[in-house]
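Okay, handing you the structure first.
The complex is shown incomplete by one protein chain, all other protein chains being positioned as in the whole.
Then we have chain A:
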Amino acid sequence: MRAILNTRLLLWKRQKGMLLFWMLLPIILTFSIIMLISTTQGNAKIPVGIVLQEQTDYTDRLLKELSNTSSLQVEIMTEEEALHQLEIHKLDSAFIIKEGYTEKILKGSRNRLITGIRSDLSFGYIPVSEAIQAIIQQDTGRIKAAFTVQQLSKEYDSPSIWTMNEIVEKSKEIEKQENLLQTSFSFTRTKASSGENKSSLVNPWGIWAIFSFLSTLLLFDWLIKEKNSSIYKRFTFTKYSFKMYAIQNSIIYLSLFLLFDFISISLFTIFLNQPTSLTFIISLVMLRLTLIMAAFTLALSFKNVYLYYVFSFTLSLIMAITSGSIVPLDRLPEKISVISSLHPLQPFLHNKIGFFWFILLSVIVMFWYGRKGKFDANY
């Protein structure tokens, strides 16, 4: 193995730029696409102006909740500024949090707390005002509940009297612990979706898998080039047959790919907050083995390297479309179970360990290894 590694290092010395480019391509393109999507989403946010006539914990909470809404771009400004920006359509709508907001909330009153202003081109006014109403309702609901708890304590002469703040804080704590607002819905007789592992538009591993598929295929062009080159004949008279040379080189490529895969895991975990588990790592290693086997068998079956490139790009495009990782086709693979079960990337995209292609390709490679070579007299 060391001898073959040395020969490969001699070859890599001449192609280190290209090698590094294709190895890093899946990582670079995944980051680029994710950033592009984030920027596009940022640009598509509804601009909303907020005018604060008073500032308390309650107005701060309202502002924080609105700012956390992914589809809104919230800006604090004066009333004049808000009106001007609405006039020139720089704002979709504006909301004035009036003086006395907190007092009214504490009294449980939900009327005339906020004034909403919109222009004839506003399209986000209704959903934003509904979001504000929901937040106010939540706050007033909490206050009302706190009043009721205090009154009950008085009526039944409870030994410990809780303050309003204590009750409100406790209710927030219970809300967090119980996770009351998160639940799964499903149709009768269908399995509830957990919301995890879905191959969506912004699934970094989905994007990575497609480009990794392409780069693996393209980097295996060495097999076609070396199989077709004049040096092929020399393998009859060397310690290693071409078959052994090709297999050992594939193992070297596998090791290099795995190194870059682990770099990908580290980068995606740090910068894209992607969760990692042992199952995921095994699934990724299995995907890598399958990709290497696929590239190996495909490269063996091609004589013309340019045809192989065209085929690799076409196959990667088909993989991208049918996987739903880059182009979501209403979760096509889940609807057509055949595609789902045969698609080589699906097990990885669903955090599962796929064996089908690995076993099939292993059988093909073993069959190829057992066959008589081109320059090998079979006595």
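Rule of thumb we're sticking to: a contact is a pair of C-beta atoms (placed from the backbone, for glycine too) under 8 Å apart; a residue touches a chain by one contact, two chains touch by 3 or more; residues count from 1.
Throughout what follows, contacts and distances are computed from a predicted model.
Trainee: Identify the UniProt protein name of the omitted chain, choosing among "Cytochrome c7-like domain-containing protein", "FAD-dependent oxidoreductase", "D-methionine transport system permease protein" or "ABC transporter ATP-binding protein".
Mentor: The correct option from "Cytochrome c7-like domain-containing protein", "FAD-dependent oxidoreductase", "D-methionine transport system permease protein" or "ABC transporter ATP-binding protein" is "ABC transporter ATP-binding protein", the UniProt name of the unshown chain.
Trainee: Taking the full complex into account, find the residue in A:Lys16, A:Lys176 or A:Lys233 that is in contact with the omitted chain.
Mentor: That would be A:Lys233, which touches the missing chain.
Trainee: Using the definition of touch stated at the top, determine which of A:Tyr125, A:Phe220 or A:Tyr245 touches the missing chain.
Mentor: In the complete complex, the chain left out is touched by residue A:Tyr245.
Trainee: List every residue of chain A that touches the chain not included in the displayed model.
Mentor: 3-4, 6-7, 10-11, 14, 230-240, 245, 375-379
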